[in-house]
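I'd like to ask some things about the structure below.
With one protein chain withheld, the remaining protein chains of the complex are depicted in position.
Moving on, here comes chain A:
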Amino acid sequence: MKVLAIDTSTFVMGIAVVDGQIVKGEIITNLKKNHSIRVMSAIEALLQECDMSPKDLERIVVAKGPGSYTGVRIGVTIAKTLAWTLNIPLVGVSSLEVMAASAKYFQGLVVPLMDARRGQIYTGLYQAVRGDIQSIVADQVILATDWANELKAYDQPILLVGNDSVLHEATFVETLGHSVQVASETLHNPRPSELAWLGINREPEDIHTFVPNYIRLAEAEANWLARQQERTE
């Protein structure tokens, strides 16, 4: 099966083409540049390098968030439109799960994270079982200090993955001491080939109703709901 994988949920842009058991190519950049300008050009270039036409594609896998709202939307919009017009299945995979997959041979717990401002992080808890990454605690947005405290209960070695790990390393070390370590620099960029791999056998989404997993409500919506709540109290 020929799979195109797209991840634009952080500053890292990842595109991969996987053909059956073979990772044919991937493009990964970690640049503060505009995804909207670069993603379709990168897809075009990569398919061309792989001597493939869009019509050869049999499945699209996209990182569905959490992450930058705008970033995730660009990837998801492209993925939905391609899957719809090429009439092929679409699979969405957690952007944090893709990050965790870089550490799938770690003996212990894997904590992928993205900075979510004001001390908060998008994170989840994953565990590697013989090279397979499994979710233990669902993706969420939480204060890094609270998350570090919760992780204490597991009493296992913990690996932080993701480019924003360094921003929060101190918080985790303070609470968890030597049981926590940060993945090496070369593991932080999520690998789009891992994304393709995670999605290759999964149940496809309904293309029309598929939306990013933002985790958070839009701010205006949250404020509005809070006001409604006040009114009923």
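Keep this in mind: a contact is a pair of C-beta atoms (placed from the backbone, for glycine too) under 8 Å apart; a residue touches a chain by one contact, two chains touch by 3 or more; residues count from 1.
The rule is simple: contacts and distances are computed from a predicted model.
Student: Among "RNA polymerase subunit sigma", "tRNA N6-adenosine threonylcarbamoyltransferase", "Simple sugar transport system permease protein" or "Acyl-CoA desaturase", go ahead and choose the protein name stored in UniProt for the chain not displayed.
Tutor: "tRNA N6-adenosine threonylcarbamoyltransferase"
Student: Based on the whole complex, identify which of A:Lys80, A:Lys104 or A:Arg191 touches the chain you can't see.
Tutor: Touches the omitted chain: A:Lys80.
Student: Of the residues A:Gly20, A:Pro54 or A:Gly119, I need the one that contacts the missing chain.
Tutor: Of the candidates A:Gly20, A:Pro54 or A:Gly119, A:Pro54 is in touch with the missing chain.
Student: By the contact definition given up top, give the residues of chain A that touch the hidden chain.
Tutor: Its contact residues with the unshown chain are 34, 36-41, 43-44, 54-55, 69-70, 73-74, 76-78, 80-82, 84-86, 207-209, 211-212, 214, 218-221, 224.
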